[in-house]
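Just one protein chain is left out here, and the rest sit where they should.
Letters A, B and C name the chains as they come in the text, with residue numbers starting at 1 for each one.
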């Protein structure tokens, strides 16, 4: 009977007696007997920790995809960056890990200050003055951004660029079932949103673009801004925060809301979660901000202190009129991001960004020397990710690469739905989206090129 | 140039200027130029953390001896016990790990109180009223015990039973080169110290026995006590602290000093260190206690507080007249032991002791069914460890077992020197010392027996 | 901004002084930016030997930034000191009891941290082909099965990242279900005691909220419910036990009445801890259940997240579940599939998968028997506390509660002027986290205690003793209570000022101080 409950039999007896009862079961008398579980749940008996650890390790071993087995050339919104011991150690401290939402600021200054620092970092990266304390992931952040923007523009027509990550677009569309927003997908043309293709869709209340797009290409943000101005729409940019280490911030191009995925800052790949939704906006929109916001204030003695603020936006106060329903967010990942960005510092962020650009370019140059391997978008500059086409079907190529110890990227056929406006239908089955972070070495890339050379032979 | 130093170039320049110097090198002007290292140390340049981690992992991979590769049936003073995540997590907290010796008790109550708790636990396990804050390992503890006992009895003749761990005996003998103690090794007869064999050696000032002996056998401690009384000698017992989970404490048999190896309490096998020397003694000897001792006291406001005490014994005060030269000890391992023993509790300590006895017995019964495999000491009850003999040389058998995924124990030929009084010379080459802790399962032992059956075939 | 209350501090690095360590008094901790010295670095990256081509040769110059993003430039040493000191300014389950009602702040087993860091789980890219992640798929499927058994449902999605995400997912499923039947239903009923996420989710799910009053028993007013039910009703959202900690005894009738009009029942699983192995939402008649793994199944709350909010549903809703979902093929291998009428994705990848791994670890350790013990002891602890506190803190509804108890400081306030909030703040000085205050909204000066099953009788005794002391102090020295807490790193903070004079970043602070460049 392993568990974490302290009660001894004598204590249980004394507590039951204190309540004037004969047995614990009586505590459940309000529950109709007929509905109660008879004979216990159909689950195995409890097992002691070491046995369970062994079975969890069995799952881990069934995967053939850990860093020891596959060298990672996959990106697509989830990146294999260096996470040093120091960041894992600090982020793993029990005080951060086992705290609740900072409802009592007097005993939660640790998390609150860390979030204040996180907000500052996100604000600087996005180029906008205010950032929240996190959302679930990039897809949730872009969804919330759409909601904010529609509320602000009072126009439900959403131009959603196909350059936004395909999964994020799916999520936006799923939630639009509830909000009823009119989602207009804007196809890409040579890696850039082709707004002309949707000119019949009516004026937008919001335009959402990726920058870089999920294919790594760069949008013309000045053009997006002027289109927004024309329509009275808000400009939402889903921006990769590492790419911002070299790119002008979306805020500097006039974005009203900048969202992104913060996993790259200290959070492990973890098969996709928990990740970190980043959200920043202009001061104009701060009262529509979804989620928590930490602000500086003072305590009774005039000491600097932090507290969650503008709470009147939130669901627990505004209920059905709240700007968002989010409650639990990804605070721990935000604290970790603050630590990781503290570790990187000004130079480090620039360096991982530059290295990622260089590695990905070196990779592209290497693989496109292979017969039949071409860039999906020849001549288009990319950041973070880049797509290629191969003579064989992408999933076969990836399978062969895995045998050689490489996660070669993502097949666009798996990532996108048929008819996705971001990729030519005839190339989709043959396209692979790849990325190389600062962790990839010249040796690894050279070996990968060798492996790919073999893998594309029919 | 990766390192952990904060100095920017400007800061260095300003600091050098503040000192009125032209360069950092001038700080070393007192050092004769001719003696200074020219051209730097002949060492590779520094490498960034991830590169170094990779090279340390290469060492780890060169070993074929981790828990993933070999199921451990080795003991001999280093045991494969369960160490739960919770103990590793708490023991790994930075406040414990990166503190110095508690010289300023006002800001060291954490470590001091943990040690107070550790001392209490060791005292209860040993059956003696006072225990110190740790020594390096079991061998250091027994060496210090000999020094204490000789100082107390004023008789330099040390009866050192061959039942004491062979390496510990070596260490005692090494340090006796300095102290000049007269070490008389007492052979074992059927697993018990044969004092008659040394009756010409003159009366002892101290008798040191193992209980259990390193072969797992049990001494007649009542007899040892009466021999000590007769000679005015002190009785030192090297006792395994886990075995004490089932055995009467050495203190209850009248030992003056009880020492042992505490690795079993939360410290990883770690190729032999850092481990944890345990040391407990009677109140009569407390002013001869080596190492640190924490005592309860009060602060200026009458609050309970802890502090290192009886410091006048220690080297920093008594210098050449100190009871011992020990300074840095194994505090972190002692803190970890307090945590692990807190996790085990009364029942848990008994259970790992009983399970270890049962597993080792089940193992012995299994292997001695194999043709040609015999107990080294037939019919003698053992705790913790047990020795067997095989038809082939022990190291060959162990080599074969390793190929099947087992660390089958230790060859007595490797553990002991030739002519060791604890084992019949003609059996020494064929003897293996084995142990099974609470971690070993029936399945593992059954599989081991199968592997051994094959391994002993010529 | 002229309000001169911003505390002036050096902009330059404040040095290695453990200035915030409460070990050494309650001093301030500078922000990381205030430690920054341009040019100082901590990061160390792998040697990669890729030619360091100038970035301007690789990307169009108009897209490039001229200045790097300015972050804090600190040494690893200062980074460690800063965040270690911040951690000392943070209460947590690891430090003491956290009886925050509705939040189920139980002990988070440390083994789960290790599982969440296992190589082979933690370092897997979410886009890896299914053939290479058989372990992850098996883990997820087992988690789904266990959660379905615990809730009595047919299938589940593991995608929602927290409870509120689960709620919205559930409401979209509700909508899709009705739509598939050609019905457009517009209203969702929720009790007035409901958590704020419920009404907010209802709105985002495309429905209108109909609020239901609580009756004098503290339960759903059955008559009011029946009156509210009609063909426009898409469903009802309940948590059972409800947020007063009381079991909705009429659940069978409620379910029948809602189903009668074609509505669905949604179970907010925040209070699932109370009924584990005792009764299952499915058996009560619920169609949709979200769970908060970060409450019931002990995954740590991380100071506000991450969570995981899987949604389990009855047979008829299975075809609408989000996809892709893990599935086991006939040959025993695992893969992905999307349900026939899937509403689509609700997460960028597969959900908060490492949180799932933690929860499954917890579930396996407890097993069917252990989960039942969890419920029993959680309820036992809450009731012991209810009775023990009755003298000074009467329960809002005086009867057997489930895993939590809502007491009222209303009488205390009228008599002494001491409010529930004062009690909550004063309790911090006693070494306990506060209970939930002012929720549910329908109880005057509500204090909601949820001790959870991992707290000992001795802890409950100490908590009750502290609360008794506070009650006596309310009579003898109410001002001391208004002034509480006094021993915490900061004292009561000025929340109004924070909102009025918003300083959400270091830059806003510097600007307010006139420090910005």
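Just so we're on the same page, a contact is a pair of C-beta atoms (placed from the backbone, for glycine too) under 8 Å apart; a residue touches a chain by one contact, two chains touch by 3 or more.
Note that the structure is predicted; figures quoted are calculated from it, not measured.
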Among B:22, B:200 or B:301, exactly one should touch the missing chain; which is it?
B:301
Answer key for C:110, C:280 or C:301 versus the chain not shown reads C:110
Have a look at B:345, B:372 or B:425 and name the one touching the chain we're not showing.
B:345
Among the options B:125, B:237, B:255 or B:278, the absent chain makes contact with B:125
Take the complete complex as the reference. Which residues in chain C touch the chain that isn't displayed?
12-19, 21-27, 35, 37, 40, 44, 75-78, 80-81, 84-85, 88-91, 94-97, 107, 109-110, 365, 428-432, 454-456, 458-463, 466, 485, 487-489
Name every residue on chain A in touch with the hidden partner chain.
2, 4-6, 8-11, 47-51, 84-86, 89, 94-95, 107
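As a convention for this text, only the chains that are shown with their structure count from here on.
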Distance from the mean Cα position of chain B to that of chain A, given in whole angstrom:
48
Taking each chain's centre as the mean of its CA atoms, how far is chain A from chain C in angstrom?
19
Based only on mean CA positions, could you tell me how far chain B sits from chain C in angstrom?
46
Shared-contact residues (touching 2 or more other chains) in chain B:
49-50, 84-85, 89, 94
When you check chain C against every other chain, which residues touch at least two of them?
38, 40, 44-47, 74, 76, 80, 84, 109, 111, 113-114
